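As you look at this complex, bear in mind that one protein chain is not there, while each of the others sits in place.
Chain IDs A, B and C follow the sequence of writing; residue 1 opens each chain.
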Amino acid sequence: MTKRIRVGILGATGAVGQSFIRLLHDHPWFELADLAASERSAGKRYADAARWIGGGAVPESLRDVRVVAAEPGAVQADVVFSALDSGVAGEIEMAFARAGKLVLSNARNYRMEPDVPLVIPEVNPGHLGVLERQRAARGFPGTGGIVTNANCSTIVAVLALAPLHQRFGIEKMFVATMQAVSGAGYPGVPSLDILGNVIPHISGEEEKVETESLKMLGGYRDGAFVPASIAVTAHCNRVPVENGHTVCLSLGFRVRATPEQVAETLRAWEGDALARGLPTSPARPVIVTDEPDRPQPRRDVDAGRGMSVVVGRVRRDPLLDVKLVAMGHNTVRGAAGASVLNAELLARMGRLPGSEGGAFP
Amino acid sequence: MTKRIRVGILGATGAVGQSFIRLLHDHPWFELADLAASERSAGKRYADAARWIGGGAVPESLRDVRVVAAEPGAVQADVVFSALDSGVAGEIEMAFARAGKLVLSNARNYRMEPDVPLVIPEVNPGHLGVLERQRAARGFPGTGGIVTNANCSTIVAVLALAPLHQRFGIEKMFVATMQAVSGAGYPGVPSLDILGNVIPHISGEEEKVETESLKMLGGYRDGAFVPASIAVTAHCNRVPVENGHTVCLSLGFRVRATPEQVAETLRAWEGDALARGLPTSPARPVIVTDEPDRPQPRRDVDAGRGMSVVVGRVRRDPLLDVKLVAMGHNTVRGAAGASVLNAELLARMGRLPGSEGGAFP
Amino acid sequence: MTKRIRVGILGATGAVGQSFIRLLHDHPWFELADLAASERSAGKRYADAARWIGGGAVPESLRDVRVVAAEPGAVQADVVFSALDSGVAGEIEMAFARAGKLVLSNARNYRMEPDVPLVIPEVNPGHLGVLERQRAARGFPGTGGIVTNANCSTIVAVLALAPLHQRFGIEKMFVATMQAVSGAGYPGVPSLDILGNVIPHISGEEEKVETESLKMLGGYRDGAFVPASIAVTAHCNRVPVENGHTVCLSLGFRVRATPEQVAETLRAWEGDALARGLPTSPARPVIVTDEPDRPQPRRDVDAGRGMSVVVGRVRRDPLLDVKLVAMGHNTVRGAAGASVLNAELLARMGRLPGSEGGAFP
Partner (left out) sequence: MTKRIRVGILGATGAVGQSFIRLLHDHPWFELADLAASERSAGKRYADAARWIGGGAVPESLRDVRVVAAEPGAVQADVVFSALDSGVAGEIEMAFARAGKLVLSNARNYRMEPDVPLVIPEVNPGHLGVLERQRAARGFPGTGGIVTNANCSTIVAVLALAPLHQRFGIEKMFVATMQAVSGAGYPGVPSLDILGNVIPHISGEEEKVETESLKMLGGYRDGAFVPASIAVTAHCNRVPVENGHTVCLSLGFRVRATPEQVAETLRAWEGDALARGLPTSPARPVIVTDEPDRPQPRRDVDAGRGMSVVVGRVRRDPLLDVKLVAMGHNTVRGAAGASVLNAELLARMGRLPGSEGGAFP
């Protein structure tokens, strides 16, 4: 048995931090070495510092772990997952990278930087090639660096779009999302705002969908990202759902395609070979359903242990070519699970500190 | 004081029927003469026959009224509002029209017929001109006839679209709806299907939005309807909201327009002069809000006593021209209130049995 | 027309403050002179300082009013309604009373003090007699003083209990509440905590029900409160309801009573004569329903414009004598409306500054 790689979580007490804990507390490749959070929590037992908001309870093995401060000097691991709020993530993540740590980040701060990879392993693993340039340009020592994953609703959309873009070339797309409250963290959305209601606005979200998707669907050539050339418009809405973002998509292609071809393409897609069979990989990144009224967050959110995107209602679009509905788990595939999968990919590639020599095939 | 016009309700015990009762039980122009329902209910006291599902209780004056069968011979009034389910509406409404009754219908059965008006008073009152042709063609005696109003989500959308189509000419539009459960009637949507969930499918709804909107936004020339020439695609979703359909719209115009021009046009619009100041008319058919996160069903659904559509988030659309959100009360403006307003318009025009001679200016 | 009494609101920007604004912005006896809030809000336009959380929008007449600091020197009115959080209410309310202002408070801080009246006008108006003693003991000048209303769930329960206690003498009672999220203010309960969930705990609530109810159902003799001698136990729960607290009650009486006698007693009860016909009084303080599955918050919360408590399911209790369900609007009858009704009662009694000489009969 290979030695597991020690990892830490920055922002371990918050909502996304707790998602990381669910995924990492008994991970086959990673060993949870540091739970880091704000000064206020540092020094406390994790069970005291965190208000556990999901189902069940804090894993027994972590209840008594002392929380450390989210500073490079206080964290032992060389690989850290960042569940930090964007208000503080910029500074802290940079400090960790400068200290030679590899940061896998959920925060939006560096996603659109020209030397920062924004990656979904099944879609654009090649973007990780930019890491060397990043280190050189920014002077990060050793294996220091920042790898990001996209906004939750964008990840759900891009997993459904990538196979179609690869085959038919998307030219135009309309996106309308209905997003779960867990996407806003905790305490997040007040119940008085959302019970029996729809809020047709999520701050900054439409812009993220309209830009991050193009970076991930685009290429990486000669050391630079080339965003996909797609005209996109997004409408983002908050709905009274706990977990699971639903995304309605109307698509226009370069190469005309029928709904049947689209469904068949999605069904056949397995994602980049590099991303298959990782510990957190789902059996299929995209699952296509024929049920007339699926996907639904309550019934499909746990498909592939929250790592699959479920696509349904693939049909002709009277304005563009094809329309469909995609749905995925926003705090698993769309947040913590995305970072963990990125880390697993890096480990397989031997690019994670401690993963050298093909130790994690 | 003018004598009120006697009216009846077909399907008076169901959800839409109850909405009619709320609007008509103390109406200044109409007197509720007949509460008609299925054979099963006929003969019962209304309070016993109807399971009252909204707030409050059955109006005191109607509790002891005996329900009659939904047959022309059992109904005294010459004007009837139809809240019938489409499964039975086709046959029954036709029987009433053939018996010389004027039917104001919520059902979908005859909406798209070439001699049946599909009307929103503020938008296309001129379409009522087809009634004479309808009577001649179908042999309806006297004032017999069928006037319809559109599907609930279509009405909400069209009220926001009409001012813009009139001024800028809509060429393309993308529609994504989030619809309240009351739109499915009672018992309607099982709670196990919708609590904390989104259902991305409402049977037949997308087709209605894609066709009914074009008929209402289109013209009526030489005795024929000329549908608007707009490329439309719709995504219809059910969400856990009681009342109020939210509609996200992306619009492409013939004459380019900025978000400011769109907002100003909507603010200035008062609808067709014929429809102003009717008993059920709202002060403004369309209200524009500048709040960044409105309209919201829970907070705005009662605007204009449920008869106004509230529009917000008017902004540039990166793919077409402008995008916005519209929201309106689906069982008031989108159903019973729509029929009542149509009847008031006909009364003002002197075209309702009993309204002759300018009695209802 | 009598001159209206100038009043202020302390904590005008919060959730309860907004409820006060709904009730007071066009009140026939009171004129809203001061909107006071924290230092942070002072100086801002009300529309900018308050995040309006209920339906509709800030009343037009108040949008541009400047918020003042919640300090006696900054507030002109001699009568102030306190919507302050208990964390700050203690000090601020005392400062106002010492400055000669009469404070009508929603906060829990002084409710159980032996010289502070805790009043429901229909139930125990006589408790206001303690005001003189309060002023003397505490050295409040002029008309300075503090009058409180109870916790929201307690008010709902006590309105149903008072008629029964007056006639049959309650000895024992079980109380189980299901309370709306608006009772926790705004932002209050996070949606992740309550969507599709029940929280079987509301901090301090059970103790309030168990003590405040006894003070209000008790007497006031020789200048002292004599709490009712009732053994009470309460279970308080939060449920995903917007407005309306539902209270299940099992009651044991001194004088045995049947469900029929209980229902008849509740139906006949009109409350203390002093409280009838005030501007905010409902037609009936308690409404009894025979429907087998009512009261329900969604359907009955607006009974009597939110000021009536609706009682249903009056039936035999196998353990004590009778059980029943009571439901009332927690932010109207249970909070702001309770304070306003207390103020109206004091105005009628000529005990409010500016109400002398029978000006408000």
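Everything that follows uses one rule, which is that a contact is a pair of C-beta atoms (placed from the backbone, for glycine too) under 8 Å apart; a residue touches a chain by one contact, two chains touch by 3 or more.
Fair warning: this is a prediction, and the values are worked out from it, not measured in the lab.
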item: Per the touch definition above, residue among B:A33, B:L104, B:V175 or B:V189 touching the missing chain; value: B:V189
item: Among C:L62, C:M112, C:L274 or C:L320, residue touching the chain not depicted; value: C:L320
item: Of A:R284, A:R299, A:R313 or A:R348, the one touching the omitted chain in the full complex; value: A:R299
item: Touching residues on chain A - with respect to the absent chain; value: 54-56, 195-196, 242, 298-303
item: Touch residues of chain C, complete complex, unshown partner; value: 172-174, 176, 178, 195-201, 210, 231-233, 235, 237, 239-242, 246, 248, 250, 292-299, 312-313, 317-320, 323, 325, 327
item: Interface with the undisplayed chain - residues on chain B; value: 15, 53, 181-182, 186-196, 240-242
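One rule holds for everything that comes next: only the chains that are shown with their structure count from here on.
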item: Gap in Å, rounded to a whole number, between the CA centres of chain B and chain A; value: 43
item: Whole-Å gap separating chain B and chain C, where each centre is the average of the chain's CA atoms; value: 41
item: For chain A, residues that touch 2 or more chains besides their own; value: 195-196, 240-242
